[in-house]
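Every protein chain of the complex appears in place save one, which is left out.
Our next item is chain A:
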Amino acid sequence: MTKIPVTLTHNGAERAAFADPGQNLLDFIRRGLGDLSPKYGCGQGSCGACTVTIDGETRLACLTLAETVEGCDVRTAAGLGQGATLDPLQQAFMDHFAAQCGYCTPGMLVSARALLDRNPNPTREEVVEAISGNLCRCTGYDPIIDAILSLAGRKASA
């Protein structure tokens, strides 16, 4: 099978790897780039666990063909924070007990970070809208919404 070379920016770093024809971006990020932060939940775009941003827009990696991100800026939850220094959003999730089993958390973080970057002062309704594509089975959503809202009014991250 012909391999397709894909060059992209992944969490700020230039990366290149081979994709298989028809390979989805989630599989490419996890196996090709070794970034396990996007999760495989349903594989059909219903749960949001694989949410990433492509050129600043939230996208479902499981429904995106890997070869289509050539030259794009792809960001995942693993790109939040710097080593032990957490993104304020990650800290807010900790402070508000916004994770239990944690499987939805990377997708939630990416959706929330994208919201805060384009709208640093969202209303509760806007937060709800932003995470409405991310299923959570443990928290009842309230702690997640509270965590995101606690950052409303703060300056967006770089």
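To be clear about the criterion, a contact is a pair of C-beta atoms (placed from the backbone, for glycine too) under 8 Å apart; a residue touches a chain by one contact, two chains touch by 3 or more; residues count from 1.
Following the convention adopted for this analysis, contacts and distances are computed from a predicted model.
Student: UniProt name of the unshown chain, from "NdhM_2 protein", "Putative ABC transporter ATP-binding protein", "Succinate dehydrogenase" or "Transport permease protein"?
Tutor: "NdhM_2 protein"
Student: Out of A:L65, A:L86, A:C138 or A:A152, which residue would touch the omitted chain in the full complex?
Tutor: Candidates A:L65, A:L86, A:C138 or A:A152; residue touching the omitted chain: A:C138.
Student: For chain A, which positions touch the chain that isn't shown here?
Tutor: The list for chain A reads 41-42, 44, 46-47, 97, 99-102, 127-129, 131-132, 135, 137-145.
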